[in-house]
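Removed from the display is one protein chain of the complex; every other protein chain stays in position.
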Amino acid sequence: MSTQSQTAAKRSSPGALARRPETGALIGFVVVFAFFAALGGPVFMGAPGWSSWLNIAAEVGIIALPVGLLMISGEFDISVGSIVPASSMMTAMLAGHYDLPALAAICGGLAVGLAVGFVNGLLVTRTTIPSLIVTIGVMFAVMGLTLGFAVLIKGSTSVSYVPTPMAKALLGQFINNMFNVAILWWLGFAAVFFCVLHISPIGNWIFAIGGDRESARNAGIPTSRVTIGLFMASGFCAAFVGVVQVMTYQQAQVAGGQSFIFNSIMCVVIGGVLLTGGSGSILGILLGTMTFAVVNQGVFFAALDPNVGSIIVGALLLAAVLSNDTFRTLALSAAAKKT
Amino acid sequence: MISNLLRRPAAASVLSLTGVLAFYVIIGGVDLGKLMSAASWLNYAARIGIVALPVGLLMISGEIDISIGAMIPAGAMTTAIVSGHYELPMIFGILGALGVGVIVGTINGVLAVRTNVPTLIITLATLVGMQGVVLAGSKLLTGSASVPLTAPDWAKSIFGQLVFGGSHQVVIVWWIIFAVTFWFVLHQSRYGNWIFAMGGDKESARNAGIPVNRMTVLLFVLTATSASFVGMCHAILFNSAQVSGGMNDIFNIIASVVVGGVLLSGGFGSVPGIFVGALTFAIVNKGIDFTAIDRNWSNLIIGVMLLAAGAMNESFRRVALGVATGKRSKPKQDAPARAIGGQEAH
Partner (left out) sequence: MKLTKTIAAAATAAVMGTGAFAQDIAVIAGSVEDAFMDKIKKGVDDATHMVEANGGSVQYLRTQNYENFGPDLVTLINQAVAQGVDGIAIPIWVPDAQIPALNAAREQGIVIMQYNSGLPVKDDISAINYFGSDEYAAGFGGGKYLAENGATHILCHIQVPGAINLTERCRGVTDGAAEAGAKVTVLETPPNLDGDVTGTAEALKAEFIGDQSIDAMVSCADFGAAAGANAVEQTGLDIMVSAFDFSPATLDRIKAGNQTMAIDQQPYLQGFLATSMLFAHLKFGTEISTDPVLTGPAIVDASNVDAVVAGAALGAR
């Protein structure tokens, strides 16, 4: 299929399964799942176990998808950690405090993400400041604005909101009482991003920008517009998770989004995206997210010390990057031999 | 003459400091005398400053280390577990904390030079791993996530004392000693030239006979060890250690290094700049309580300041390089994309 060969062909001799970016991710997932299935027993293998890690995977996964695309194009977005609480605060504030209709509140929350993403993209493309620094700066600023306005308007850093049945059903419901509807959204987002990255011409542009921005620009690719679009996508997805959290837990707090920053990057890296840009796949990111979630949730079912989860994630991360690195060396040397 | 000033990497940090002080005085109505005599922000500046110095050097050489976030609590917990829980002599606790720093730094460094993986990701892995090790370890060994420690007098007076009449911590003195040492290393010794050369272009640095790998490992050992040093000082000063995520420290330290005029893409920066950067960051973060501005807005100020400093660094570097070489009209986009300490894709 053309999708993988695009990635593979860029840097390697075509075809070889071992060199596909998601192979390592798949192996990692199978090993980790088998490990926790053995320890966690039938409960982990049943619906409760699956729903547990899928619910976690859905939230971080929605953010990991655009973050992964950004990383393929060679950029970082740290500000997602502040957009999640900012958008949930905006949604809860508009609907719970100003009594606007749910739809308006949801749009308001999502608009926060788009706006912050636009600012990120503009700063990254119009200045020479690295995106890591830009998005750290924007993260601090958005954190400050969220906290400042929450206290100013509401006098509290926690706002409650009881969603309408419609909003709850679409964004905060548990299917079969266990599976968060966010899982479906996650798969929906994955499908959209799959089309963008692997089917539409934009995908080629993203890979090209990640490979070499200067030549991409010279080849006529609208690099700035693509970059701004990607930052807006990651802002939007982070805001979406914020909205989902309000609808699910019926409250918004100014803190609590920071864990998404590194968690989303870790999912992407475990999923085989090369940090140097130019390579990666949606399937890999999905697998990486699932691996991450299985580890984080599996420890509770396996009756291990929950902190052991961090150690396993760290080890996985190292394994993932090292195997990526090996794959890439393999791929590069193979490519070099051919020419 | 202005361009002469702007050419110095410390320019952005001095301007940031001036800007923040002006903002606090004019808008915040701060009493400068009271602010200057207070210890709170200076203690905090020392805490992040000691780590910011080697992190800055590492960034000048083109790499980054975020595992420092886990190393501060790791240093504190190691000291408290060894000398508090197991009641071994203090010296073992101190050596243990520094030893943990050396080990983690070596792991980071070796992985950085042996693989092509960007150091942001390598140190992200050690960050998460160390968070787990510290937590699980302290639960396993002490059964608790908070360990008390009673340090002997000599250790207190060296690492954990309050000086200058009671509220300034002795770590400030350490910070100054570190700063002078690092200033000497970076600006007076050949190692400094090596570090700048590595940040400029690793391949040519290697071809010029610079031991790039050894220097990289050494710098990673310095960052991790200085972080565990800070943790150790805090455990001794505050008689206890708690586990914590340390996420905020990561961003605070990187922010203060950037405000200090260091370019994330490497090759540009100075020790006086990093020093002033930590000072500025601390004044924003802790000095805000001395102003009429609500503390809730402090993160907004930090964010804006960070973006401004980042922009200043980029333009000053262009000025500096332009003046220095008489040419250089750098195309806008080539530096940032690969700035994250990663090697170029070949």
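When the chains are written out, they are named A and B in that same order, and each has its own residue count from 1.
One rule holds for everything that comes next: a residue touches a chain if its C-beta (ideal position, glycine included) is under 8 Å from a C-beta of that chain, and two chains touch if they have at least 3 such contacts.
Keep in mind that what you see is a predicted model, and the values were worked out from it rather than measured.
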{"item": "Identified contact with the non-displayed chain, of A:Val151, A:Leu184 or A:Ala315", "value": "A:Val151"}
{"item": "Residue among B:Ser16, B:Thr119, B:Asn285 or B:Asn313 touching the omitted chain", "value": "B:Asn285"}
{"item": "Absent-chain contact - pick from A:Val30, A:Val43, A:Leu103 or A:Ile199", "value": "A:Val43"}
{"item": "Touching residue (missing chain; options A:Ile56, A:Val142 or A:Leu274)", "value": "A:Ile56"}
{"item": "Positions on subunit B contacted by the hidden chain, ascending", "value": "27-29, 31, 34, 37-40, 43-44, 47, 72, 131, 135, 138-139, 144-146, 148-149, 162, 166-167, 234, 237-240, 242-249, 285-286, 289-299"}
{"item": "Where the missing chain touches subunit A, by residue", "value": "43, 48, 51-53, 55-56, 59, 98, 147-149, 151-153, 155-162, 174, 177-178, 245, 248-251, 253-256, 259, 296-297, 300-301, 303, 306-307, 309-310"}
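The definition used in the following text is that only the chains that are shown with their structure count from here on.
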{"item": "Interface residues, subunit B side, partner subunit A - complex", "value": "111, 115-118, 120-122, 124-133, 135-136, 139-140, 247, 251, 254-255, 258, 264-265, 294, 296-304, 306-307, 310-311, 313-314, 330-340, 342-346"}
{"item": "List of subunit A residues in touch with subunit B within their complex", "value": "74-76, 78, 123-125, 127-134, 136-145, 147-148, 151-152, 209, 211-214, 217, 223, 258, 261-262, 265-266, 269, 274-278, 305, 307-315, 317-318, 321-322, 324-325, 328-329, 332"}
